[in-house]
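Quick one: the structure is below, and I'll ask about it shortly.
All protein chains but one are shown in place.
== chain A ==
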Amino acid sequence: MSLESKYNLKSPGVKRLMREAVELANPTEEYFATPLEDNLFEWHFTVRGPSATEFEGGYYHGRILLPSQYPMQPPNIILLTPNGRFEVNKKICLSISGHHPETWQPSWSIRTALLALIAFMPTPSAGTIGSLDYTPDERRILALKSKNWECTTCGKIAEKLENAGKIDAQPELTQEESTLIKQIALKAEEDANRKMVSSEPKIENVTSDEENTLRQRINPTVNTEPVINVETTVQRSNSDKLWTAAIWILITIIVLLIIRRIFLS
């Protein structure tokens, strides 16, 4: 491999990336990532849209840019396939990517970042920069379209994962990994949480129990409903009822007035 002659193999960072390249060499059903032929510090990846979400059936391709101090500094993720959740061609900030370097841990890896990205896609975007708030239908359409999306470097991306499931059995998330992903997401959750709280004063009393439930939401294997969402829907439907009632009362009053006028005149 040409990479081996190009880099100082004694450098721990280079060694680490070489290791990761070997570890991730075979595509799994959920993700595939590989370094560019001529640059160990830029990778391209494909992830499958998480099932039972509006991203199901979608294939999302992107770049991973590794800082020269990797793994001391976090990788940056850039999505290239239009997906309706993240802007394309922009660095994404999960709590593990470049904009919060203080929360990144050197013991995490590219695989960790990809798993976190998959788990994070269905979470509400909460209006943050770089996030997109497309409707589920729009996202479904994009998911469908993504099957034919092509990367100028890698070609048709759907094929990268298409065959993977047949070769490898679906790799189970180990206990340690799902805890890890929960940790990562938690940070982002807290952030999202804070934002929701400031815009929705009614949710201010989110207890730590609820926060724990929130943590679980990120784990793709646990199918808990997002607590905050439930609350906002309840709240919304309550206020909807109020409005409906008010409108009906107004209509009744108007009709009564009209009738009175007709009868009086």
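In this section, a residue touches a chain if its C-beta (ideal position, glycine included) is under 8 Å from a C-beta of that chain, and two chains touch if they have at least 3 such contacts; residues count from 1.
The definition used in the following text is that contacts and distances are computed from a predicted model.
*Asks:* Select, from "Adenylyltransferase and sulfurtransferase MOCS3 homolog", "2-oxoisovalerate dehydrogenase subunit alpha", "SKP1-like protein" or "Ubiquitin thioesterase", the UniProt-recorded name of the complex's unshown chain.
*Replies:* Checked against "Adenylyltransferase and sulfurtransferase MOCS3 homolog", "2-oxoisovalerate dehydrogenase subunit alpha", "SKP1-like protein" or "Ubiquitin thioesterase": the hidden chain maps to "Ubiquitin thioesterase".
*Asks:* Give the residue, chosen from A:21, A:36 or A:65, that touches the chain omitted from the document.
*Replies:* A:65
*Asks:* Decide which residue listed in A:28, A:46, A:109 or A:146 touches the omitted chain of the complex.
*Replies:* Residue touching the chain left out of view: A:109.
*Asks:* Go through chain A and note every residue touching the omitted chain.
*Replies:* Counting only chain A, the missing chain is touched by 11-13, 15-16, 19, 23, 63, 65, 67, 69, 71-72, 76, 78, 86-87, 89-95, 98-99, 102-109, 112, 126, 128-131, 175-177, 179-180, 183, 188, 191-192, 195, 208.
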